[in-house]
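Submitted below is the structure of interest, expressed as structure tokens.
And now, chain A:
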Amino acid sequence: MRRNQRATRLLTGALALPLAAALIAGCSSTEDPSANKDTKPVAGGTLVYASGDAEPSCLDPHVGGNYPQALVASQFMESLFTKDAEGKIIPWLAEKSEVSADGLTRTITLRDGITFHDGTKLTSEAIKANIEHLQDPNTASSTGYLAVGKVDQIKLVDDLTAELKLSAPDNALLESLSMPWTAIQSPQGLKRDQAANCAAPAGTGPFKVESWDRQQAVNLVRYEDYVSPAANAERASATSYLDGITWRFIPEAASRYAALQSGEVDVIDNPQPDTISTAADNGLGHLDAPRPGASNRLELNSSKAPFDDVRVREAFMHSVDVNSGINSLYFNTAKRSYSLLSSVEPLGISDDSKFTTDATKANELLDAAGWSERDSEGYRVKDGKRLTLKFPVSTNQSVPAEQSLFEQMQAAAKPVGFEVKIELLDLSSWYGALAKHEYDLVSAPYTKVGPSVLRILFHSDSTIPAPSGYFANNAQIKDPKLDQLLVDAEQTNDEAERAELYKQAQQIVLDGYYVMPLYDQQNHFLYSKNVHGMGETTAVSSPIYYNVFLDK
Partner candidate 1 sequence: MNPLLAVENLSVSFAGQQAVDAVSFQLAAGECLALVGESGSGKSVTARSLMGLSGGTVSATKLMVCHEDALALSEPAWQKIRGNSVVMILQDALMALDPLRPVGREIEDVLKEHSSLNKSQRTAKVREILAAVELPEPERRMKQRSTQLSGGMRQRVLIAQALIGDPQIVIADEATTALDSRLAALVLEQLAALKNEGRAVLMISHDLAQVAQLADRIAVMRAGQIVETGPTEQILNHPQHEYTRTLLRAIPSGVPRFAPLSAGTPVNEPRQLAPASTDSAPALVVENLSKSFAKHPAVVEAGFVLPRGATLGLVGESGSGKTTTARLVLGLERPDTGSVTLLGDRFAPHSEAARRGLRENIGAIYQNPLGSFDPRYSVGQILTDALSAGRSKRATGYKDQVGRLLEQVELDPVLSTRNPRELSGGQRQRLAIARALAPEPKVLVLDEPVSALDVSIQATVLDLLDRLQQETGTSYLFISHDLSVIEHMSDFVAVMHRGRIVEQGPTAQVFGDPQHEYTRILMTAMPRLR
Partner candidate 2 sequence: MKLLAWLGRKVGGALVVLWLVATAIFIGVRLIPGDPAEAIMGGPGSQASAEALANARSEYGLDLPIISQYFLFLAKLIRLDFGTSYSFKDPVLQIMGEVLPPTINLALLALVVAWLLALLFALLAMRANKFGRLLGNAVEIVAAAVPHFWLGAVLIMLFSSMLGWLPAVANGTPAGLVLPVLTLALPLAGFLTQLMRDSLNTAMGSQFALAARARGESRLTVFRRHGLRHAALPALGLTGWAFSSLLSGAVVVEAIFARPGLGRSLLSAVLARDIPMVTGIALFSALVYIVVMALTEAIERLIDPAGAES
């Protein structure tokens, strides 16, 4: 497997490293402190990883399915497919795959000789068991569930081959199956009760879960029988260099960074932007791996006043100044996006003309929309109602810099006459507020491989809540034309047509002022100088530590 390789300097300067492939555009890494040292990989040592995310309640990324789960699961579970350095989907656990002419049957053949951590062999039975596990309501899968939504039934052709019958053609299926949320685990493991499987899912990855001391660490150890689907002649052994990974959870950003500085941990995620910008000066390595799928963006709830009026939506876009906020808060670690899709998605289109800061225009639009009066506090009023925007913010999903950015928007929108009411909520209450439609603005990150994320986010079907109450179309766009484009785009066999359809679809969303893109979903990692070989990631940009090694 050629997973995403992100270190140019690394590649040119250290050919001895058993790393390959070119870079994906848009991804960068600050100087790798190890790059020029011509370091030879050495086996041994345990890497300590410190995550700023909340500790998952389940290590099986099928259950629920959020990014923190993907980050850790990428070490012990592998997907059928993955993305190469050019962004192309390539087989991984699968050897090959074919689709029927009508697009309704997908045949997947697995590689031979791969075993799960529990010792069982990887067979086509696993494909069936895993997809069914995702579709089982008791699994309570959100992300994986949507990804395999079109799979109707699975037929086992032989030991290694399975046939997936689809309800409709799905050209995003392989992208869906490249994500950690649909990664393959042992059918034997899945038969255990959920608590047991959550504590130690049995995958095929280079590391396996040895133990999980809640609130302390997930202890991963080298999987000695690991077989890499992408054989590499330069490696003496197919197993990982590291003896294991101690996966810790340190929610406090300052503590996490202090721990990295003092050498207690080797790698941290979710670093503060200011610490990223000074990382190189402090002798730290930096990996920037923007997540695929949607960009980080604000969605404007168009289903109710005041954002049911496109003029109000447009006025909002012009009333805030996102760029200077990003500059001051992100220290050049995040680039302003004008696209609905992540910069790693080749089919995304950008349109910066719609997001200029122009208070005059905003005022005119609001006057025209009937919000012409102002109350004593300077907010606009119409029919006695104040121009108030409810903005629930999840503290779990928005890092402090992003919260500050929202506060700046709030302050900038005030002179124009918007009252933005930011509510900082825990995840549970945030979901609750969304389910009750108590929002006008919301930022809900969504990671998925490929442009089909657009259907999940903007198809009118996504305004209908799932049994759990969750819906992904937070902008509440209900446009039959858009729906049709999104459905067609997923069913075509023609790459060019697919690109065109997605382009039109994106234009509709942008023209409707439904969404304000901010930047890529940030995914930064800092690591100390004794860590080498960082850069490889899964299709969703979660780093893999198979090729990482530590100084002796």
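The candidates were selected such that all candidates are chains of the complex that A comes from, given by their letters.
In this section, contacts are C-beta pairs under 8 Å (C-beta built on N, C-alpha and C of every residue); 3 or more make two chains touch, one makes a residue touch a chain; residues count from 1.
Small disclaimer: the values here were computed from a predicted structure and weren't measured.
Only one of 1 or 2 makes contact with chain A in this complex, and that is candidate 2. Of all the residues in chain A, the ones that touch candidate 2 in their complex are 50, 54-55, 57-58, 137-138, 140, 142, 194-195, 198, 213-216, 248-252, 254-259, 261-262, 264-265, 396, 426-432, 435-436, 467-470.
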